[in-house]
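Here it is, the structure in full.
A single protein chain has been removed from this complex, and every other one stays in its place.
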Amino acid sequence: MHGIVGWGSYVPRFRIKVEDIAGQWGADAAAFKRGLLLEEKTVPGLDEDTITISVAAARYAIARAGIDPKDIGCCYIGSESHPYAVKPSGTVVIDAIGAGPDCHVADFEFACKAGAEAMYVAYSHVKSGEMKYGLGIGADTSQGAPGDALEYTASAGGSAFIMGADNVAAEIVHTYSFTSDTPDFWRREGEFYPRHAGRFTGDPAYFHHVGSATNGILERSGMKPEDFRFAVFHMPNGKFPLRAGKKAGFTREQMEQGWVVNLMGNTYSGSSPTGLASCLDVAKPGDNILVTSFGSGAGSDSFIIRCTDRVTEIQDKAPKVRDQLAKGRIHLDYGKYVAYRGKIRMNQL
Amino acid sequence: MREVAVIGTGMTKFGELWDSPLRDLYAEAVADCLKDAGVKRDQIQSAWIGCMTSGLFNGQEHLASILTDYAGLSGIAATRVESACASGGAAFRAGWLEVASGASDFVLAGGVEKMNDGADATYCLSTAADQEYEVYHGVTFPGLYAMIAKAHMHKHGTTREDLAAVAVKNHKHGARNPRAQFPTEITMDTVLNAVTVSTPLGLFDCSPVSDGAATVLLAPVEVAEDLGRPYVTVKGSGHATDSIALHDRSDLASIPVVKKAAEKAYAMAGVGPKDIDVVEVHDCFTIAELVCLEELGFFEPGQAAAATKAGTTALGGDLPVNTSGGLKSKGHPVGATGIAQIIEIVEQLTGRAEGRQVEGAKIGLAQNMGGSGGSSTVHILEVS
Partner (left out) sequence: MLSPRYHREIPQRYRLEAGKCTGCGKIHFPPRSVCKECGGRAFEMEKLPSKGKVLTCTTVEIPPAEFDDQKPYVNAIVELENGVRLTCMVAEAPPDEVDVGTEVELVFRRLRCGREWEVLQYGYKAVVV
């Protein structure tokens, strides 16, 4: 059996409400809240980035897994906000968590899918017997241009998953990926904010790939939507995943636990992994979970995951996603928010 | 060892001296000092110069050579001494040792700092703290003393007003010192309502960023006798070091290095706190004056604040402290401070502290401190 032996999520304490962003641009907050099904989003602290979020999430995953970090044979971090253009995030993370130097490290980028990708590769290494444990992380401090619709959703957070063959808490039963060249959202080298193709990001991009991957994995596994307790779809906003899930035959109830976007926003590479972590936080042995990520550009990775008896033993060994979303929130006004996000041009040192 | 006398003093005004470069500040202080002593420059054999960080403030190292050149002393032995804000005190001790040992008869002990030259003073000064384990975390000097203040308040019940009283008193003294950077009296309200620098310390709890130089001329007492005027002798010299990281010290409400340096100086001089008539202490921040007075043995721990409020440490009190205005009012050009303190004591003991004279003062003490208490010197001087 191969799968998740430990998971951990980290969400920064800072938030900004939809009202505060809408108020800045003279937009109709109620309309945005309805349209995006979103209340507020997370904002990274001035001292937080993809690396620190990854370290926090990985430490929680290690606490749940109860393993020696030295046994982690690979560390992959999926993000579109790696702090360096050249220099890996993963090297900082393995040295901070006490893994390595016997460790394969790489940073991944595939828009919002990079985290699921990191999980997929780590899982594959473990399944092939290359190594005892593999660490896959999805984390982001997402950027959206001021005034752009993305600004309402682009948020910060991430989740880490330790894959292994012993003490599996959630077995990965099936995987399937669906990918094509679809330019719906991108950021070229040197650009500060990403660009998107408006409504083209919907049907041809998100819904086509998420739907195809979900249908594909169900077909290949011979499973039906009613076989699952939980279903998670990448959450660029509140509406898209609910619509994609409904179209694939899932109920709101199945999606509710992993649908963290209304309080968290879109954590890009951390989005569907954090939805999954939220489900693992409360899952019972035997529960099946379907996860379908989405990365613009575009592609989706789907996973079918089955919880073992161990899942309930380790749930309380680290902070849970929904607790972090509910507790200790510090709300920023728009001025503070843009300062925190580095959107103010300061004097050079 | 030979007994050593201070036979001349020279010092620039302290302040924002935009038109004076580093080298001229020192040259002026030396020229004034030689004139005061009546000694010709070709008699000088050696100079010790305290300076904390001309490299950062002015981009200038190899300091002793350039300064002595511009002071017209080129050719003599000259050495820069660095012990952060105690550089001046350490230079004085080095000069004293050279004369006491018999190696030289005419030795300049001076100090200089040119802090207003465009560099980020907060950063430059922070290099006197532990770079990797304090400064790396955003620590500043006001921050370190603020943490000492917080600990002192917690342990001894010291109040914000107790701290402010030190600034008010020192400005009152400094208003009588023509060389002070801020020779103006201030009120308690001014201190309490000033902009916060690092809680609980506000702007008026902090010594200023200053330019200035000071130097004294040291010689054996036999030479001083021949000059035929009052002079002071160095009765005791104490110098001690401690960890520069504040967190490595057991009691955060104390500055133990001051006590260690004082014990050495008292033992050598054969006197105790009760014998001292006038004191200059290193009030880089208001809290520092209180803690230093306690460490020097003038008051029990936690008692200096009450004494300050009672006027004991003011001019006219039993133990006038920082009659020069202290670092707070007189200014704190870091490397010059230790020497300027000595000069104040010399002037007090020789009856030359016009407008702020402590009548009948015979024995004075000057305490100079580096960093948050990583080094300190204490010198005890007596009039002949």
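Brief remarks on what is shown
By letter and in written order, the chains are A and B; residue numbering begins at 1 in each of them.
The working rule: a residue touches a chain if its C-beta (ideal position, glycine included) is under 8 Å from a C-beta of that chain, and two chains touch if they have at least 3 such contacts.
Predicted model only: the values in this text are computed from it and were never measured.
The omitted chain makes contact with just one of the residues A:Gly23, A:Gly66 or A:Pro83: A:Pro83.
Only one of B:Lys35, B:His137 or B:Arg229 touches the absent chain when the whole complex is considered: B:His137.
Within the whole complex, the absent chain has one touching residue among B:Ser65, B:Ser101, B:Thr159 or B:Thr196, and that is B:Thr196.
Only one residue from B:Lys35, B:His247 or B:Arg352 touches the chain missing from this view: B:His247. Annotation for subunit A: contacts to the undisplayed chain at residues 13-14, 45-49, 51-52, 55-56, 59, 83-84, 87, 92, 95-96, 98, 330, 339, 346, 348-349. Within the complete assembly, residues 120, 122-123, 126, 130, 132-140, 142-143, 146-148, 150-151, 154, 195-201, 245-248, 252 of subunit B touch the chain that is not shown.
Throughout what follows, only the chains that are shown with their structure count from here on.
Centroids of subunit A and subunit B (each the mean of its C-alpha atoms) stand 58 Å apart.
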